[in-house]
Structure formats: C-alpha cells, structure tokens
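Left out: one protein chain. Kept in place: all the others.
Right after this comes subunit A.
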Amino acid sequence: MGDVQEDPQVRHTPYSTWRYKKRVKRQNEGHIHITVWRDRKALRREMGENTQDGTPGSWFKITIPYGRKYDKTWLMNSIQSHCSVPFTPVDFHYVRNQARFFVQDVGTASTLKDVSYKICDEENRKISIFVNPSTAPYSVRYKLEPEEMEQLKLTMNKRYDVSQQALDLQSLRFDPDLVGHDIDMILNRRNCMAATLQIIEENYPELLSLNLSNNKLYGLDGLSDIIQMVPTVKILNLSKNELNLVWELNKMKGLDLEELWLEGNPLCDTFPDQPTYISAIKDCFPKLLHLDGQELSPPVIIDNDTPCLIKPCKESYKGSDALKSLVLQFLQQYYLIYDSGDRQGLLDAYHDEACFSLAIPFNAEDPALSSLCEYFKESRNMKKPKEPSLCVQPLKHTKRDIVGSLCVLPKTQHDLSSFLVDMWFQTEKMLCFSVNGVFKEVEGTSQGSVRAFTRTFIVTPAGSSSLCIVNDELFVRDATPTETQSAFSNQEPTLTSSSMPTRSQEQQEMVHAFSTQSGMKLEWSQKCLQDNEWNYTRAGQVFTMLKNEGKIPEEAFKQIT
C-alpha cells in the first residue's frame, strides 16, 4: 500500500510479521539488554545480591505484558497511584505486545514489583508487572556529551521563531551546523529525541508549534515524552515521515492538538477515502481544527455531565408531549428575541461552537427574488456561485459569528401561528426539529414583504430546562401569494381578539347579525358595535360610510370560499 521507495532500506512492507521483526531489530540496535525471566524468589535473591554489592544506580527494566493496549499516561498514573515511592520512567516504549520502561535504583524497582496484580484495567483484568535487572537504557547509555548538547541548543535556537513560539526541526539530521560538528541527530534514536526534548523543556517551555517533518520518524514513543515535558504544543507537523499506523499517533493523544500535518506518511495511504482518514485522526485528537492544512468541521464537545432531559423516542407518549412543549417554549423565546430588534440576546441560546448557515433560492433573472439579496449584504467575501440558482453563504461557526450575522439580517416579525414544527429525531443528548413558517420584514427596502422559511435546529439540553443550539440551518424564500394572504390572519394587533370581553346574550346576537349583514368577520363586527356603544343602527351607518370611503381593510371581511 505504501509507495515503493528507492531507498534500499525499505522500512515498511505489507507483511506485518516482517514489520515486527524489523521493529525488534531496530529496538535491539545498540541495546544489549538481558532478558532473563526468573521466578520471584530467584529475582529477590538477585536483587538482594545487588544491594549487598552496594552498586548504586543499577537499572531495572519494567515490563508490562499486554501493555500495548494501555495508554501511556493512564498506565503511568495508575502505577504511580499504587506506588508509595515516586518514580521516573525512562525510555518508555512499546515493543511487541508489551509496554516497557526503565527505573534506576533497587528500592523503586522492588516497590514497582509489588504493584503487580494490584491495578485493574477497564476490562477488570489485573495488570502484571515484571521487573528485571538491566543495563542502563539506551538514552542514558548513549547520552549526548555536554558539548554536543550545547551545539544542539545553538542550532535549535536558530530554528526557533519567538513570535510564533514555533520550532522548526525538519530534516534536523542534515542541518549544516550539526553535520559540521559531526553530530548525527537521528531522531528515531531515543538518545537524540531525549536530548532534543530536554533542550525544548529547558529553553522553550511554552512551545506552541513543533515541526518534525522529514525526519524519517517511524515511531512516536520518544516524542510522546513531550506530553509530560512541554504540554503546551498545539501545532504539530509530522508530515513526510515513516509513520505506519494510527496507533503511533495515539501515543500523542495527551497533547491538545489544534493543527496537525500528517501527509506523506505511509499511514495516510491505508485509508479508503478522505472522510475515513479525517474521522480516524479526529478520533485521536477531538479538538483538531486543521489537518494537512484543511479546515475540519468545528468540534463540538458535548459535556457528558449535561442533564439528559430528552428521553429517547421509545418512551411513553407523555415524554413526547413534554418534548413538544419544550420545543414550542424554546421557539417562542427564540423568536421573541429574534423579532425584538436586538438579536444579541440570542448569544445565550447558542453553543460556543455552533454552526449556522443560510440558503436562499437565487435567480438572477427573476427580479422578485433579487429582493432577497438583502440577506447577502453582510457577506463581504461571498463567492460568486457557479450555478446562479444555488446560493449558500459560507458556514458561520462560534456563537459570536453567528449572532453577528443574525444581527445584520433584516428586522423581522414572525407569525408564530403559522409555524409548523416537525420533530425530526431525538437522542439522549440531541434533538432535531424543523420549523416551517412565514415572517414579515418590518423595515428596510423590503418592508412589508412576507417571506416563507424553513429552519432546522439541532439542540442539546443546557441547564435545567433550556436548550442550546448546536446547528441552525435556515432557508428563506419569498412567500407565495396564498401564504402572504393567510399570514398574520390570526393576529390583529388593533383588536383584542384574544381576550374577548364577556358579552351578554343579546350582544352576541347583535354581533352575529351584524357580521352576516356587513360581511365582516365576527371580531371586526364586534369592534364596530363596541365603538358605537352597541347602537346597532349607528354602527351600521358608520360601517357603510367607512366602506364607501374604502377605509375598511380587506382582511376584515370574511373570505368567500
């Protein structure tokens, strides 16, 4: 699957067994470790012997069989929590199925031994820890000389950009300074990586960006030490290396990366398509915003502690009623602010990382639709659409951007009675519904125009009984003549139709009669009578006069179907 390389030292092949063999071979390079499995008694005797010899600082190799599946940070923390003595793991790495590291000093080693079988993993299996005497670990044995460290520091200083807090270590091995001083910085070697990290920790403790491109890195065990040493790194460039598996990347999970470059690694070719690749990397680094220079969909991390007030579909009918009223209440509050003239109040309704987009049908040839251009005025960098009929604004995300763009849209008044709400789906953490309805523009060049819209919301529960918007997709079009006519028919701001005063039987009869005779709706008939103090004749005269003068609006009259 990988590219065929001209380099005779082919580092990776499709045959996994061969790859493992190669790995072991590389690990053994320069190592002369003694892997001798002894029973406990024998080991104690041997360790005892060492102590008796008074050999200070003898090294021990700690092995966790099947440790390959454990995250390094979790493993180290678990062991430390069961260990009375603080220890410093040196050269932690994974080899075959195991996790391994080294510690100095017999006391630490013996304490660690006692931790064996004390830690349970997530599957409730006890973790065993084997301890064996060992020669010093690679990075200690081949530690760089002080002069080499000094030169390395100078070289790294040249490659450090203070303003960006960025360190560029690409192709470090071939840096002329280092080559000139005969320092071979092969970053795959633990001693070189350890030296580099030490210098970073000492000189750039708040490092933000690290570029390790083109260093033939095939493993990240060494680099993963940076998580404890310099956790501030947010931008990491690992492009053009030899990383085979996403599993290697998992070792860097402890960093809160926002930007990652991976292209040019064999692992990139193991994915069938781009979305799967991106998905796999995002699983590793959920907060990632850029991968290989491409912007990723914004991360929305739903706090697992938010109350689950949304019951899944399968529950009782009561659940769905409560849900309906929750949604209606939400819409009422939302549009109250939306129509109020100041949409800043909507900031609280949106999640920090919410998405919003607006689409309108745009037809350059149809002048009526061009009135919807008002909706594009705030988009300064709106690309000219290739097909004139498809007009979608760039996606807005973060609540500030969203509310900012909502505030620029024309002022509206929504007809809540026209709302048709479709509950789409619900899970414990998310609810999706669509609203179809109409609204009127109440100011600006299109004042009075009635528009129809469909708005889809995805919300999550927030706080005790409120909802928080994570996705908001709005589609606006001109309302059809029929929609325009029926819009706002139930709202008559000049009448108190919603709170009809109690009328006597007689008055009721009058209203009905008047309505039949005049052709006006009941509410209008009532008003006319009220204005004329329930004097039927006078009301009739006033009505006729106003009608002849054309002062009575069309909507007062009953529709003749």
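Here is the rule we go by: a contact is a pair of C-beta atoms (placed from the backbone, for glycine too) under 8 Å apart; a residue touches a chain by one contact, two chains touch by 3 or more; residues count from 1.
The criterion applied here is as follows: contacts and distances are computed from a predicted model.
Novice: When you check the chain that is not on display against UniProt, which of "Ribonuclease P/MRP 14 subunit", "Phosphoribulokinase", "IZUMO1 receptor, JUNO" or "Nuclear transport factor 2" does it turn out to be?
Specialist: "Nuclear transport factor 2"
Novice: Any idea which of A:Val106, A:Leu172 or A:Cys355 touches the chain not displayed?
Specialist: A:Cys355
Novice: For the chain that's not shown, point to the residue among A:Ser279, A:Ser417, A:Thr516 or A:Asn535 touching it.
Specialist: Spelled out, the listed residue whose C-beta touches the missing chain is A:Ser279.
Novice: Sort through A:Asp422, A:Glu509, A:Asp531 or A:Glu555 and give me the one touching the missing partner chain.
Specialist: The single option touching the absent chain is A:Asp422.
Novice: Residues of subunit A in contact with the chain that isn't shown?
Specialist: Against the missing chain, subunit A presents residues 272-276, 278-279, 282, 293-298, 300-302, 355, 357-362, 368-369, 389-392, 395, 422, 424-425, 430, 432, 434, 436, 452, 454, 456, 458, 460, 470-471, 473, 475, 477-483.
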